[in-house]
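The structure under discussion appears below in the form of structure tokens.
Note that one protein chain is taken out, while the other chains of the complex remain in position.
A and B label the chains in the order they appear, each numbered from 1.
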Amino acid sequence: MKSFHKSPWLIHYDASSCNGCDIEVLACTMPRFDVERFGIINTGNPMHADIFCVTGGVNDQNKDVVKQIYDQIPEPKVVLAIGTCACTGGIFKECYNILGGVDQVIPVDVYVPGCAARPESIIDGVVKALSLYQEKHEKMVKEGRGLPEDPALDED
Amino acid sequence: MSKKTIIPFGPQHPVLPEPIHLDLVLEDETVVDAIPSIGFIHRGLESLVEKKDFNEMVYVAERVCGICSFMHGMGYCEAVEHLMEVEIPDRAKYLRTVWCEFSRLHSHLLWLGLLADGFGFEALFNEAWRIREKVLDMVELTTGGRLISSVNRVGGVLKDITPDMQKAMLDAVDKIEKELKPVANTFLNDYTVKSRLCGSGILSKEDAIALGACGPMMRASGIEVDMRKTGYAAYDNIDFDVITSNDCDGYARCQVRIGELFQSINIVRQAFAKMPEGEELSVKPKGNPNGEYLMRVEQPRGEAFYYVEGSGKKILDRFRVRTPTFANLAPLVHTLKGAPFADIPLLVLTIDPCISCTER
Partner (left out) sequence: MALLTFSKTVLKNLFSEPETLNYPATPREYPERSRGHIEIDIENCIFCGMCMRNCPPRAITVDRAKGTWTINRFDCIQCNYCSEVCPKKCLHIAPGYCEPGVEKVDSVIERPGGPLPMPKPPVKKPVPPKAPAAEDKKADEKAADSKAEDTKAETSGSTNPNVPRNDIDNCVFCTLCARNCPVDALTVNRAEKVWEVDEDTCVGCGMCVSNCPKKCLSIG
């Protein structure tokens, strides 16, 4: 049961953050932090993704976009709320257009605090998300909704 | 005449980390019209001015945008300082200049990386972002934050750059300059880069003025406009030329920004050489802001306006920001017309869009 969570692909969407966290998510894939060495790829297509990274407190205009991307990601999926705004709304929660946290719109599995969230804490959040991802997959297999992984892939 | 097709672009698009939506009207492969729709990351942070006092508002102003965060904070502080007639200590002015130029360095390097990604040069993308990390290290060393610095306050700055830090910063700047040269050479001379950028997205001098472009977009059309020449912070004591180009295309914008990278390095060195010694970093403003003021600041993406209005209370009446990307959207739509569909992501990138700033 390693092969599946060996190479999770993530998709990132900016749901009204200040850009700080988005750039840090991108910086994670850059030479200094390089999450690609764990097999993590930043993909642009929700249908290819396993982990959904959302930054920013959701607003009225993009809540449908967030929901749509969430629905397009195949099961099992894990949602990461990156940054203080995505966790609670942060400094913007008193703004008229902020719903206050991604969990108002879609279920969130891991919260990564920080303003802007540091690449280190994003990596830690992804690591935490991976164990949840594995649990979710096992649960799906038990319920007969998913295929168990090919044991041949587990041989290191 | 072929049939017109409308293709939506965004809001979630792989080439941009931020959401922007464009409805592209196509005739075969050519774009005939582009209709932008914004508001996907509108937060309404200007309204927070009614709830937070003018000192607390600095932290809100900084979060207009995470990339040029320092300059947003500084623009707001300078506007309130003018309103309250506070003269900040000389050392604080130079410190602001140094941090400004560091954020310009990191913003332009970020843009160079994204541009390289836009035309599919992955190695160059990684190289630009690798150099950018060195800039961020220095920002974190001196301010404590990688992106959001939180060192501005109304009346000066909160933290000093110690001699050790100054040395580290100057060493880093030397290293960055050395590593930047081959990258700049690739951007300016490489065959693959030139074939994608030359002649794409032409914005003539007349159009740039008529459509109200700003920043590197304006300078790449041969117009010498730079708000740093108005002399805020310590720029009036710094010797620099405005970098312009007459090519008016994507390549010219790249040229201008690369020129500004080396210029920023030069300004950092000058600022450290001219920086006066002193313990005093900030003065405590007396009373509350009263009146109105419009501050203009040159950001990495162009000219930003900060309008503040107070009526002698702790809480300001109005805070308004006009950001450079908003001004550059009209020229962008103009350059998109007539471009091949495959060039759209690249053309969107050449204005260095910062949607967070635009929508606030």
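Keep in mind that, in the parts below, contacts are C-beta pairs under 8 Å (C-beta built on N, C-alpha and C of every residue); 3 or more make two chains touch, one makes a residue touch a chain.
Nothing here was measured: the structure is a model prediction, and the numbers come from that model.
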| item | value |
| --- | --- |
| Chain not shown, its touching partners among those shown | A, B |
| Omitted-chain contact residue, chosen from B:G144, B:G231, B:G291 or B:G312 | B:G144 |
| Touching residue (missing chain; options B:K194, B:K229 or B:R322) | B:K194 |
| Given A:H48, A:K63 or A:K93, the one touching the chain that is not displayed | A:K93 |
| Listed residues A:H12, A:R118 or A:H137, member touching the removed chain | A:R118 |
| Which residue of B:L83, B:L124, B:M218 or B:A234 touches the chain not shown here | B:L124 |
| Absent chain, residues of subunit B that touch it | 52, 56, 59-60, 63, 121, 123-124, 127, 130, 133, 140-145, 148, 150, 153, 158-159, 182-183, 185-186, 189-191, 194 |
| Missing-partner contacts on subunit A, residue numbers | 31-34, 37, 84, 87-91, 93, 109-115, 117-118, 120-121, 123-125, 127-128, 132 |
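To be clear about the criterion, only the chains that are shown with their structure count from here on.
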| item | value |
| --- | --- |
| Subunit A-subunit B separation of Cα centroids, rounded to whole Å | 28 |
| Of subunit A, residues touching subunit B in the complex | 12-27, 30-32, 43-46, 56-57, 59, 61-62, 65, 69, 91-92, 94-98, 115-116, 118 |
| Residues of subunit B touching subunit A in the complex | 11-15, 17-19, 39-45, 47-48, 51, 59-60, 63-67, 69, 110, 113, 126, 129-130, 133, 145-148, 354-357, 359 |
